[in-house]
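Mind looking over this structure? Questions follow.
Only a single protein chain was left out; the remaining protein chains are all shown in position.
Chain naming follows the written order as A and B, and within any one chain the residues start at number 1.
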Amino acid sequence: MSSNQPAPTHYVAPLEETPLVAVDAVNVGERKSNLWIDAWRDMRRRPMFWISAVIIILVIIVALFPTLFTSVPPNDDCQLSNSNGGPSGEHLLGFTKQGCDVFSRLIHGTSTSLTVGIIVTILTTVLGILFGAFAGFYGGWLDAILSRAGDIFFSIPYILAAVVIMSVFSAYRNVFVISLAIGIFAWPATARVLRAEILRVKNADYVMAARATGVSNFRILLRHVLPNAIAPVIVVTTISLGAAIVAEATLSFLGVGLPNSTMSWGNDISAAQVDLRTAPQTLIYPSLALSITVLAFIMMGEVIRDALDPKARAQR
Amino acid sequence: MKINRYGIGAIALIAASALALTGCASGGGSTDSTASTASIITANGSEPQNPLIPTNTNETGGGKILDSIFAGLEYYDAKGAPQLDVAESIETDDSKTFTIKIKPDLTFTNGDPVDANSFVDAWQYGALFSNKQLNSYFFEDIEGFSYEADSPLTGLNVVDDLTFTVTLNEARSDFPLRLGYSAFYPLPKTAFEDMDAYGQNPIGNGPYKLASDTAWQHNEKIDLVVNDEYTGGRKAQNGGLTIVFYASEDAAYADLLGGNLDVLDNIPASAYSTYESDLGDRAVNQPAAIFQSFTIPERLAHFGNDEEGKLRRAALSMAINRDEITDVIFTGTRTPASDFTSPVIDGWSDSLEGADVLKFNPDEAKKLWAQADAISPWSGTFQIAYNADGGHAEWVDATANSIKNTLGIDASGAPYPTFAESRTAITDRTIQTAFRTGWQADYPGLFNFLGPLYATNASSNDGDYSNPEFDALLQEGSSTADSAEANDDFQKAQEILLKDLPAIPLWYANVTGGYSETASNVQFGWNSVPLYYEITKS
Partner (left out) sequence: MAGYILRRLLQAIPVLLGTTFLIYFMVFAMPGDPLLALFGDKTPNPALLEQLRQQYHLDQPFIVQYFLYLGGIFRGDFGTSFSGEPVADILARTFPVTIRLAIMALIIEFVGGVLIGLVSGLRKGKLFDASALVVSLIFISLPIFVIAFVAQFIFGIQLGWARTTVSTGAPIQDLILPAFVLASITFAQLIRLTRASVIETQSLDFVRTAYSKGLSRRRIIPVHILRNSLIPVVTYAATDFGVLLVGATVTEGIFNVPGVGRTLYQAIIRGEGPTVVSFVTVMVLIYLVVNLVVDLLYGLLDPRIRYVK
């Protein structure tokens, strides 16, 4: 840490000189206070948590068991005579340009889109936290190396990277490879935001205090700095979930995405662009599904963020 | 320390705003300054992919500029019929040796004369192996041509200033028809001094010329003005031509609607369903010399040159509802194919024997497929490969769906990310599926649609088709001087193709376009490019 400031001297008075001994009595029956347990207790009292949880669980159920929700096969029997047609009978939301059932494709596409969104989010968050936290907290040459590595990854044109990765793995074009292709180049944004926040937090009084009591550096980072610096990461992360689902659409559009037989919201959104002026409904429904899912995750992120912030909690 | 901290921040801010200012300052000034822009036609184009040298330009972006600034021996009128331009006469007795006379007293815009040498030198340059010209194959029929080494075209002989002769390796009745293509344009003497510089600022002899040394503004536009010395049949009826380069057709279309563009020669797919109501009677939609198909290589299992292969090819062809796809996916901007050429070409026919195989016939398709299954049962997915950077996904999916619904087999598109990748897989024969093929004619003749694609060992015979009967008919047509007789042979040759189906014909791409309210007399040529010189503007 800083060399130009004198290390704060800490002086603890002898026990007999302090008259408030009784306060130090510990109620052993009380559970230990823990950041995460406190957060959970706080979260479950909030309606927003339950609303977003229900939506997320519903989306997951749709993803796992699409046939519970529609009996129309999504890709068979696409008749051009139904092209861009309106709702009729068992076809609740009408037809796509190719004459496939919009609703059925939406339901069957959930699994792909959700998987891509979640894997990419996890990937960028883990990599972003690792690189950002160490770069920001330890600084110096470690910061230089980690940050410049991020710069390299970030300046590689995403399209080039995607084309190369997907072409090299052309035999294995599945959701995992595509998530890897998207996630591996998106983490530096998260890393930099976290690094900035840590630079700010690591000079806070409570960090100084922890340091003075001899807590190890790594423990300080884990217990004090990270929880206080995580808020912007949660914001970026929850939104990138949606961005990842849309990115999958772009890749499909460029011909390096998933095969056309794989249904995904992204595939449908990019296919709907051609008839924007004449058949906007084919665009609206997959976009709406995407919006609701992202909304649920944003609300969930919001609740978690509030719960992790003891000061915000105290205000209520 | 504290002061420094703020100092740093201030420096950072100054640096950031300096970055902003340099970004804003450079290049903000240039605006169109010409006062008499009223009669200048603005048209859409794309950045030429190669230097503007006639023998090295093989795509439409550069092609439409070259056609405007050069005059060849002949030009093609709106119907695709050749008209003499610089040539006074092109004569032959045997379709093997041609005597070409040039009109006297013609010059390039820099004063160099247009004479026999300007043609012969340009062709020698274009054909020479080490010059690596993309269009060198146009000279392959001329005596002396070689793909392996530098070898002069011995078939070219200058008789006098205005006369030269061309001797071919063998008779080619359609050779005079080819002479309107840009590869056969003349070059001025100055071009040979520094071809690289010339390619950036070409000097021609056509109806237009470059407005200045810097007329070609890369990736933005090229400004052409009228060449008053041009005396041929394509005299410009307007004050000049500005070709604006667009990276996307959507942008060009928006500009047409927004009043920034006079003529557009390609409607984007996103406007297929609206352009006719947007433009009214200023919308253009007519057949063009572009043939689209997919090719099934004979080396694929089940598709060999045998009974089973022919049955399957015919079944697939009859399983595709071309009418519905051209109607729904292309909203009428494609015309279902009835042969292997194009309706704008002299000799095209919609009543060839065996053309029924190009009609949607689900029952017959199922029957033929079942017969083929009896020989050897089918399994797996029928795939059609395409390049994803060319907007082909929709029709490939629709075609695959049509096959799937009719034959009850799995069928799908197989996208390659880039054109380069798909062409490589096709050229080195590693591709294991059917693939999209298309052909835009270089000159308006039936042979151009057949010879390069289906003759044994022909350069673009990507499916390795070979049928001696077909080759013989092609050869017969080529050596016949009478064009009606030749076309008869070419039609018979196509009837063989309809039985073998080396490629499954799909449709002819129409030229779709439109023009602004102020432009009039807009006509589209046989090659889908508007005849810019005819356009007038009020």
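Observations on the model:
The criterion applied here is as follows: a contact is a pair of C-beta atoms (placed from the backbone, for glycine too) under 8 Å apart; a residue touches a chain by one contact, two chains touch by 3 or more.
Predicted model only: the values in this text are computed from it and were never measured.
Note that of A:V54, A:L68, A:V126 or A:V168, the residue touching the chain absent from this view is A:V168. When the whole complex is considered, the residue among B:G144, B:G332 or B:P452 that touches the unshown chain is B:P452. When you scan A:G89, A:G140 or A:G214 for touch with the missing chain, the hit is A:G140.
What chain A contributes to its contact with the hidden chain is residues 2, 139-140, 143-144, 147-148, 151-152, 154-161, 163-164, 167-168, 170, 188-189, 192-193, 195-197, 199-200, 203, 231-232, 234-236, 238-239, 242-243, 246, 249-250, 269-270, 273, 276-277, 283, 287-288, 290-291, 294-295, 298, 305, 309, 311-312, 314-315. Residue-level contact of chain B with the missing chain is found at 2, 4-13, 15-16, 19-20, 22-24, 26-32, 47-51, 58-59, 129-130, 132, 134, 136-137, 147-148, 196, 199-200, 217-221, 244-248, 250-252, 254-255, 257-258, 260, 270, 389, 416, 418-427, 437-440, 452, 459-462.
Everything that follows uses one rule, which is that only the chains that are shown with their structure count from here on.
Per-chain Cα centroids separate chain A from chain B by 48 Å. For chain B in complex with chain A, the touching residues are 1, 269-274, 321, 324-325, 328-329, 387-389, 393-394, 397-398, 401-402, 404-405, 412-418, 421. Every residue of chain A that touches chain B in the complex is listed here, in rising order: 4, 76-81, 83, 97-99, 163, 166-167, 253-256, 259-261, 271, 273-278.
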